[in-house]
Every structure is written in structure tokens, then in C-alpha cells.
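Note that one protein chain of the assembly has been removed; the remaining protein chains are unaltered in position.
Right, chain A next:
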Amino acid sequence: MVNAIKGLFISCDVPMAQFIVNLNASMPASDKFILHMLDPTHMFVQPHVADMIRSKISEFRDQNSYEKPS
């Protein structure tokens, strides 16, 4: 019997994968979203988290980039 799970396939670089893993770990157990860690740069997550991950990542990146005050 084949089990099918609907989900989202994420492909990213190593550090971002770690960022997502860390994000997942910081969530309460009920909100954990990573279904399968396929390899260091690929993962399979629940389908509804795409926007949340995107916004978290852009927030994180903004913290790390300097824009000349204008």
C-alpha cells in the first residue's frame, strides 16, 4: 500500500537549510513542519509553510545586510 503525503519540496543551500531546521526546532511540537530531511540541501515540508519560511528568511537576511543610510 502506497502512502501519499501532500507537501512542499524545498531545495536550498546548506546554511539556509540549517536555518529552516532551526526554525522548525523552535516551534512547538504541534507546529513542526519538516516531514523529511532528504539531504543537507533538500527537504520535504508541510505545504502551508511556504510563506512563513519566506518571510522569516527575508527578515533574517535583512538583519545581515547593511544599507547605507539615505
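Everything below uses one rule, namely that contacts are C-beta pairs under 8 Å (C-beta built on N, C-alpha and C of every residue); 3 or more make two chains touch, one makes a residue touch a chain; residues count from 1.
Here is the rule we go by: contacts and distances are computed from a predicted model.
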Expected UniProt protein name for the omitted chain (select from "Glycosylated lysosomal membrane protein", "DNA 3'-5' helicase", "Gpi16 subunit, GPI transamidase component" or "Cell cycle checkpoint protein RAD1") would be "DNA 3'-5' helicase"
For chain A, residues touching the missing partner are 13-19, 21-22, 26, 40, 60-61, 63-70
